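Pasting in a structure now, in structure tokens, and then I'll have a few things to ask.
Shown here: the complex without one of its protein chains, the others still in place.
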Amino acid sequence: MQLAEVLGQVVSTVKEPGLEGLTLLLVRDTEEPSGPGYVAVDVVGAGVGEIVLVATGGAARVAAGAAIPTDRAVVAIADTVIRSGAVTYSKS
Amino acid sequence: MQLAEVLGQVVSTVKEPGLEGLTLLLVRDTEEPSGPGYVAVDVVGAGVGEIVLVATGGAARVAAGAAIPTDRAVVAIADTVIRSGAVTYSKS
Amino acid sequence: MQLAEVLGQVVSTVKEPGLEGLTLLLVRDTEEPSGPGYVAVDVVGAGVGEIVLVATGGAARVAAGAAIPTDRAVVAIADTVIRSGAVTYSKS
Amino acid sequence: MQLAEVLGQVVSTVKEPGLEGLTLLLVRDTEEPSGPGYVAVDVVGAGVGEIVLVATGGAARVAAGAAIPTDRAVVAIADTVIRSGAVTYSKS
Partner (left out) sequence: MQLAEVLGQVVSTVKEPGLEGLTLLLVRDTEEPSGPGYVAVDVVGAGVGEIVLVATGGAARVAAGAAIPTDRAVVAIADTVIRSGAVTYSKS
């Protein structure tokens, strides 16, 4: 999974039926802050500014459901990131 | 999914039977505007210049059908993109 | 799918049985002409110099067969590429 | 698989049920030391500083279980890496 920050949301009226009723979050990997944003289905109720874990590929459909045509899903909200024994992120 | 702009279309006569009758859109990620274009099967009736969501890998076949040999599908047309609380794209 | 040019071919005697009898084309994405070449199973009879569509991942096995251990397949020969309303490639 | 170093861990309370009880390791590819870190489910009991093998995509769920929404799993701890006949890494 990627560590990512929730930046915002995408709203769409015309879409594949499997995406109906789902929240489409705009996120960006925190390990590549200059990298591109992308869109992930939310399954954990994440909000803007939160640091989350995003699963890619088939893993996104394990989380969102096999009939959901998504390749990305937010599967966890990070509380703490520990790196070399030190807490480098803590959700306040 | 990737946010992408529809640039055009690819026409092909000699192709795998599963691709018959499908629209093959040429798209490019809007988050990487200098990046390469690629080709996605359209399942939502998107037109040139529209901002869409493209699903990659198995998700493309959830949308297009399991027997369609595509790794990309346009699965939604974006109406609005909201980033840090501000609307950064709105389909006019 | 990726737009790619057929550069040549790879010949192999010692290989996984599922690859027996298949043509292994060496191709390179036309949208990234300085990018690396890679090898794709041909299912449409493409020739050197032709512009083709290459499917990646499970899509390659939808085209080539589920028992073929390939992650890339040439699934279409492009006749025309239309970009912003103009024909930018036409197979002559 | 990628050769990667275990850097630390991510702790999450709000997560997809399939991730309950699993250790989420923060790792980084040793072949790309300036590359981004990412998060992998641990199935071998790896510790910080160890060099491990990380499987990506469906391979992660072969290791962790089909119902686990992860796209990365630590599937082996490396004892020795041999390159051009020389041992370039040895777990001491």
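Going in written order, the chains are labelled A, B, C and D, and every chain counts its residues from 1.
What we mean here is this: a contact is a pair of C-beta atoms (placed from the backbone, for glycine too) under 8 Å apart; a residue touches a chain by one contact, two chains touch by 3 or more.
Just so we're clear, the structure is a prediction, and the values are computed from it rather than from any experiment.
**Q** Which listed residue (C:2, C:30 or C:70) would be found touching the missing chain in the intact complex?
**A** The missing chain is touched by C:70.
**Q** At which residues does subunit D meet the chain that is not included here?
**A** Counting only subunit D, the missing chain is touched by 1-3, 29, 31-32, 43-45, 53, 55-60, 62-63, 73, 75-85, 88.
**Q** Suppose we count only contacts with the excluded chain; which residues of subunit C make the list?
**A** Given the touch definition above, subunit C has residues 7-16, 18-19, 24, 26, 36-40, 48, 57-58, 60-61, 66-72 touching the missing chain.
Following the convention adopted for this analysis, only the chains that are shown with their structure count from here on.
**Q** Over half shared numbers or under half: where do the identical copies subunit B and subunit C land at their interface, same or different?
**A** Mostly different residues.
**Q** Rotation angle, subunit A onto subunit D: superpose the C-alpha atoms of these two copies and give the value as a multiple of 5 degrees.
**A** Rounded to 5 degrees, the superposing rotation is 70 degrees.
**Q** Between subunit B and subunit C, tell me the centre distance in angstrom, where each centre is the average of that chain's C-alpha atoms.
**A** 20
**Q** Suppose each chain is reduced to the average of its Cα coordinates; what separation in Å results between subunit A and subunit C?
**A** Here subunit A and subunit C have centroids separated by 32 Å.
**Q** Listing for subunit D: what residues touch at least two other chains?
**A** Residues of subunit D touching two or more partner chains: there are none.
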